[in-house]
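With one protein chain withheld, the remaining protein chains of the complex are depicted in position.
We just call them A, B and C in the order they show up, numbering each chain from 1.
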Amino acid sequence: MTLTELQQVIDQWISQYEEGYWPPLANLARLTEEVGELARELNHAHGSKPKKTGESSGSVDEELGDIVFAAATLANSLGIDLEAAVRGSVAKVRRRDDRRFVRKKADEPSGA
Amino acid sequence: MTLTELQQVIDQWISQYEEGYWPPLANLARLTEEVGELARELNHAHGSKPKKTGESSGSVDEELGDIVFAAATLANSLGIDLEAAVRGSVAKVRRRDDRRFVRKKADEPSGA
Amino acid sequence: MTLTELQQVIDQWISQYEEGYWPPLANLARLTEEVGELARELNHAHGSKPKKTGESSGSVDEELGDIVFAAATLANSLGIDLEAAVRGSVAKVRRRDDRRFVRKKADEPSGA
Partner (left out) sequence: MTLTELQQVIDQWISQYEEGYWPPLANLARLTEEVGELARELNHAHGSKPKKTGESSGSVDEELGDIVFAAATLANSLGIDLEAAVRGSVAKVRRRDDRRFVRKKADEPSGA
């Protein structure tokens, strides 16, 4: 599934309902909620927090999926092409980290 | 670009460096930082917060791209298939919201 | 209750247990989780999100309390005086916003 396909699936789904897209700050709050759920799951699995008895299950996989879903929904509501945005992030990080980290070897394989 | 391709691009990029992937809670902190930057941009563009003079530019597009990038990096570090996770989120939301929202029309187009 | 008293109460409470304070990034994840819960409650009360049937109750009050509690716990774990930090934030915002917002009246009451 491409990010563009994800945005299309979400748009078809939202288009079925009267409510339509939420306002930007409500979608942001939804994304914040999903990141909070991921934080809870990661603290259980890789941090210091013991599970409460009966605490709702969930998984890191599920919360990561929900975060991308929430980001794509917010992007849709603002007419943003998420795939183009992600390509921009890839390009930006490559430029920035070239100046910050130590490479394993002097010459980078072609095409990397 | 599929989410799987994004995960591969990130893995090739990280594999060049000695540091490798960060621990899960450090990647979560990075994701939290990116969501904070999105919150700042959305408050500027759609909320109540005026820009400080000289405040670092940025854009909602860019921050959304960075969030998906950070989520994919965290998924990589834990061996999670983000595309499968997102498919799960799509399926879950469809099931859940069928019981919560008012549809526009009584009969849903086939295939939707 | 002063913030200093809150920090003392938390320290007495944590000191009873073998585990002691969590590492900084685990405490940050806890804070992130609490902000996510606040986001959920605010979206229910002031945003666009309808409650799921049977969704765990909670309240904006409770989540705000949990956020200050989590911030004070993190401060404790790092030896930070939260009251001094908050005084610094008050001073900073006063300086900054003097240059950004329109005052109601030309002359500010003395001591304000």
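Just so we're on the same page, a residue touches a chain if its C-beta (ideal position, glycine included) is under 8 Å from a C-beta of that chain, and two chains touch if they have at least 3 such contacts.
Note that this is a predicted model, so its numbers are computed, not measured.
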Touched by the hidden chain, restricted to displayed chains: A, B, C
Touching residues on chain B - with respect to the absent chain: 19, 22-23, 25-26, 29-30, 32-37, 39-40, 42-43, 47-49, 56
Hidden partner chain, residues of chain C it touches: 1-3, 6, 9-10, 12-13, 15-19, 23-25, 28, 31-32, 35, 38-39, 42-43, 45-47, 60-62, 64-69, 71, 74-75, 78, 80-90, 92-94, 97, 101-104, 108, 112
Those residues of chain A which, in the complete complex, touch the missing chain: 23, 25-26, 28-29, 32, 50, 52-53, 96, 99-101
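Just so we're on the same page, only the chains that are shown with their structure count from here on.
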Centre distance in Å when chain A and chain C are each reduced to the mean of their C-alpha atoms: 25
Chain A and chain B: spacing of chain centres that average the CA atoms, whole Å: 2
Set of chain B residues in contact with two or more other chains: 23, 25, 28, 32, 101
